[in-house]
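Only a single protein chain was left out; the remaining protein chains are all shown in position.
The first chain written gets the first letter, and so on, giving A, B, C, D and E; residue counts start at 1 in each chain.
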Amino acid sequence: MTTPREDGRADDELRPITITRGWLDHAAGSVLVEFGKTKVLCVASASEGVPRWRKGSGLGWVTAEYAMLPGSTHTRSDRESVKGRIGGRTHEISRLIGRSLRAVIDYEAMGENTIQLDCDVLQADGGTRTAAITGAYVALADACASLDRMQTLTGSVAAVSVGIIDGLPRLDLPYVEDVRAETDMNVVMTGTGSFVEVQGTAEGAAFSRSELDALLGLAEKGCADLTRLQQEALAR
Amino acid sequence: MTTPREDGRADDELRPITITRGWLDHAAGSVLVEFGKTKVLCVASASEGVPRWRKGSGLGWVTAEYAMLPGSTHTRSDRESVKGRIGGRTHEISRLIGRSLRAVIDYEAMGENTIQLDCDVLQADGGTRTAAITGAYVALADACASLDRMQTLTGSVAAVSVGIIDGLPRLDLPYVEDVRAETDMNVVMTGTGSFVEVQGTAEGAAFSRSELDALLGLAEKGCADLTRLQQEALAR
Amino acid sequence: MTTPREDGRADDELRPITITRGWLDHAAGSVLVEFGKTKVLCVASASEGVPRWRKGSGLGWVTAEYAMLPGSTHTRSDRESVKGRIGGRTHEISRLIGRSLRAVIDYEAMGENTIQLDCDVLQADGGTRTAAITGAYVALADACASLDRMQTLTGSVAAVSVGIIDGLPRLDLPYVEDVRAETDMNVVMTGTGSFVEVQGTAEGAAFSRSELDALLGLAEKGCADLTRLQQEALAR
Amino acid sequence: MTTPREDGRADDELRPITITRGWLDHAAGSVLVEFGKTKVLCVASASEGVPRWRKGSGLGWVTAEYAMLPGSTHTRSDRESVKGRIGGRTHEISRLIGRSLRAVIDYEAMGENTIQLDCDVLQADGGTRTAAITGAYVALADACASLDRMQTLTGSVAAVSVGIIDGLPRLDLPYVEDVRAETDMNVVMTGTGSFVEVQGTAEGAAFSRSELDALLGLAEKGCADLTRLQQEALAR
Amino acid sequence: MTTPREDGRADDELRPITITRGWLDHAAGSVLVEFGKTKVLCVASASEGVPRWRKGSGLGWVTAEYAMLPGSTHTRSDRESVKGRIGGRTHEISRLIGRSLRAVIDYEAMGENTIQLDCDVLQADGGTRTAAITGAYVALADACASLDRMQTLTGSVAAVSVGIIDGLPRLDLPYVEDVRAETDMNVVMTGTGSFVEVQGTAEGAAFSRSELDALLGLAEKGCADLTRLQQEALAR
Partner (left out) sequence: MTTPREDGRADDELRPITITRGWLDHAAGSVLVEFGKTKVLCVASASEGVPRWRKGSGLGWVTAEYAMLPGSTHTRSDRESVKGRIGGRTHEISRLIGRSLRAVIDYEAMGENTIQLDCDVLQADGGTRTAAITGAYVALADACASLDRMQTLTGSVAAVSVGIIDGLPRLDLPYVEDVRAETDMNVVMTGTGSFVEVQGTAEGAAFSRSELDALLGLAEKGCADLTRLQQEALAR
């Protein structure tokens, strides 16, 4: 017999998800996305022109930066601007978000424009990178609309974490489960069910092929649910 | 006859002010403060112990950091963590906030505890530093309460900007007035009407003693209004 | 009908692998590992004591740093020490190598000792991170032996890249295939066939679940081959 | 009855002021300014052209940098170049000096030329920023003359510190008074008696409006004296 | 009577020297040079064009960077890219190598091309900078040949260390002698016996003119031997 989840969810159930568009007044797209207590502000800034190495190509560019506010974690974390360097984890997640969004971009349809996504974690309770990707997609869609270039998007992306806790595969881990996970996986998928990124890590014991398969199944379910919620938010 | 303000306010009137306490779940104090469209998240993190140079003194410590999210400005601004250095303006404002709050601290009553204030601008529309001070005081009060050391506070502080636009002294400048101001002044005052900081700068022409006196008068009025709003927020 | 590989290998065949132990005179473990033209020098330095946060725990520590020499790439790349910051990719790979090795460490058996792995790419021709992990494990084993603490190792790890090129899943990609890959995956496995890390990225189109399954199968084959080569090297 | 000042001055009296022009051989303007034991070397370097963002505007540019030599303070202070970052205080003062000088510049009359002021504190005994501004103005005037563009200057600026010590407002504080000041204010004024900057800080207790008024009066007196000394130096 | 050298060499005898050309596959020139146990990988990268300040001059450019791998020393040394700054010693040696090579370059014959030398110490056992210069010259010659511009070289350079140990002048010091040397000198010479650099340092007692003369004599002998070995390597 197994322990139920602390928050009462089924193993394949997402936390309550909120996607609030237009959270700021100026930006081309701005979304406050919440996965339970995790809150990430995703802001898309559109600008004409592209980085120097891409000039004259007729192609656009999309890039992303992720950061955590110092007060977002249970124990305050130092500000990277004060430390004078960006940590490995921050770099890694910024790169992941950028790659994930670029998977659904038609650079030619975009024209020589740049969209910069800033994903700032206001409160962290597990799954900040997957919330960031899921919310950033919606902010990106709003920015494409503001440029009157919706055909830039060839599809949608969403992301979710999965993990094995006490031997059981579970969907969308809050912090309290994340720290106890034996295996932790982040999966980014398109709205049509293809994989964009799979990043699985054995935190404790290495995992078997069949455990891997179970996790991939859960992620497919979670990403499908998130895709539906993104569509509903964009329809509002 | 003079031009009225774009937003219809009287020259000595504040913008709509909102002070939302408990905006996050974890932090000792967390306040979302809004001066019109300016939104600043002020988070107070309390921790036992003090910096090394203060150990064994029996005294506490309060410090502050200010930053702007890249998407908070009309045109996206680069992230200081990415640039690898903190700009002069950021340093200057962080130091101002810290000094302002320390003016109402009784370090002995505080005991060897540290409270760190993080003021992150989510949306900037003028007056971010004065909103930060005004909100940070409320977050600080909540943090002192969470430490069960309310006697740490010897008073309250609030801050407001004033300036001369088209020859007229005005209170609480939004961005559109701020860029046109001939003189710009930030004033920090205690709840009992004493001055903690006065920082006035001639942006265009130098200003006369009588203009300076008029600005100080407006600031006294604005800080008194803000003090009342802080008290109401803390009473809720 | 499909294009054969430029170097004539079968799709599930590794490049020629060389693992040379004791390449340097001083270090506790030093291995020159070659995957075809990719050459990585893996040096394990053992020292007594552990980082401050781990002192008194009775547990050891293993960490890793990855870097590329400027002349290792086809076009010279700038030195990170000269740029004054470590790039995101370097951080990411250093963290991956460290995590992979720590999956087979018994910290208690290790005692309060630290082993630092340095993986410096002397020549890069694709698969540098997987070569680094595969070689670093051998250097680590030599370092454990030099500490007379072979029981520190609870197993072995090896890593290989797989990818989809022209629609075909292939094992151990050289640079010329890597740049053309639609999907690129790095897989780290234990000697007993469990997964430690799975990192798959759609470079072009997103990939389906069946493509993912085919890639995982190839990686299982490649890691098994590498495990055997590691054992042979350690037996010499 | 009140304590007299340690150095025997009246409360509204400046320390002995020396302004030595042409202290170096190469620079367009070079002034050693002394406020008592405080010695600041102010060097103005003129160059053709302006920063990129100002090119083609027909307008000039003036900027300033402030620094303290490590041996200038009673206890040696670390070199900022060695620490690899400029501290908040240094940034703040550099910005203040630049703003103060720019208040008397006619950019159009200046043409597309740049003047850079370097204010290096050789010995610090309180009031280094106000000495720097006062001396930098003289070096700037010499540099304008060397460019044969005296019409660049629309007026003069001088600066002085004032403060409340033991309840008494006093002018031009040396270090020994500065550290004991309850309130500390730096005031920058034009030669015609208008204010360019007012920066007052409560170090201990907050200050009342009437104390503020008294300090402003003292500063007006001190700046008028300094303006006269600048004119005498420039007439030599 | 004097102590013989630990490794049995005569006082004016070099360690076994190996110069292996073409150690890497991609680079214009790549040499693994060994002075006893000291191993330095010298890679020459040729590129069209020159730094901005030299554009349009018709002249080429040669520059060098030196670094030590962390595991190259007896006790692991921290990576400069991780520390975020290059140490004084590294800077000094990089500059020395560059100057030494530039002594035999005809920039006009070179045309507007740049050759960058990277000298990475794989194992350090004394004399790393002199081995680097000696090997870098050979890599440079190969790079000039690859550019089909052998006339770029107006001569050859080699370098060797000399020192006084227990009162005796000795040639080519390994680490064990280097740490005990009272005086330590690095000498760079052309193939025709002229001096390019002389850098002598009293580590213990200051040295007399006659000791200096004896050291210069030993260095002349050693550089002549190295010149011959370079010629043999280039003839292969």
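One rule holds in what follows: contacts are C-beta pairs under 8 Å (C-beta built on N, C-alpha and C of every residue); 3 or more make two chains touch, one makes a residue touch a chain.
What you see is a predicted model, and the numbers here were worked out from it, not measured in a lab.
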| item | value |
| --- | --- |
| Among the chains presented, those that the missing one touches | D, E |
| Selected from E:His26, E:Arg54 or E:Arg99 as touching the chain missing from the view | E:Arg99 |
| Touch with the omitted chain, as defined above, among D:Leu59, D:Ala109 or D:Leu122 | D:Leu122 |
| Missing-chain contacts mapped onto chain D | 24-27, 30, 37, 39, 41, 43-45, 47, 65, 67, 69-76, 79-86, 90, 116, 118, 120, 122-123, 125 |
| Where the missing chain touches chain E, by residue | 85-89, 91-92, 94-95, 99, 103, 185, 189-190, 192, 194-202, 205-209, 212, 216, 220 |
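Simple rule for what comes next: only the chains that are shown with their structure count from here on.
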| item | value |
| --- | --- |
| Length of the shortest touching-chain route, chain A through to chain E | 2 |
| Intercentroid distance (Cα basis), chain C paired with chain B, Å | 51 |
| Chain C and chain D: spacing of chain centres that average the CA atoms, whole Å | 59 |
| Multi-partner residues of chain C (each touching 2 or more other chains) | 84-86 |
| Touching chain combinations (by label order) | A-B, A-C, B-D, C-E |
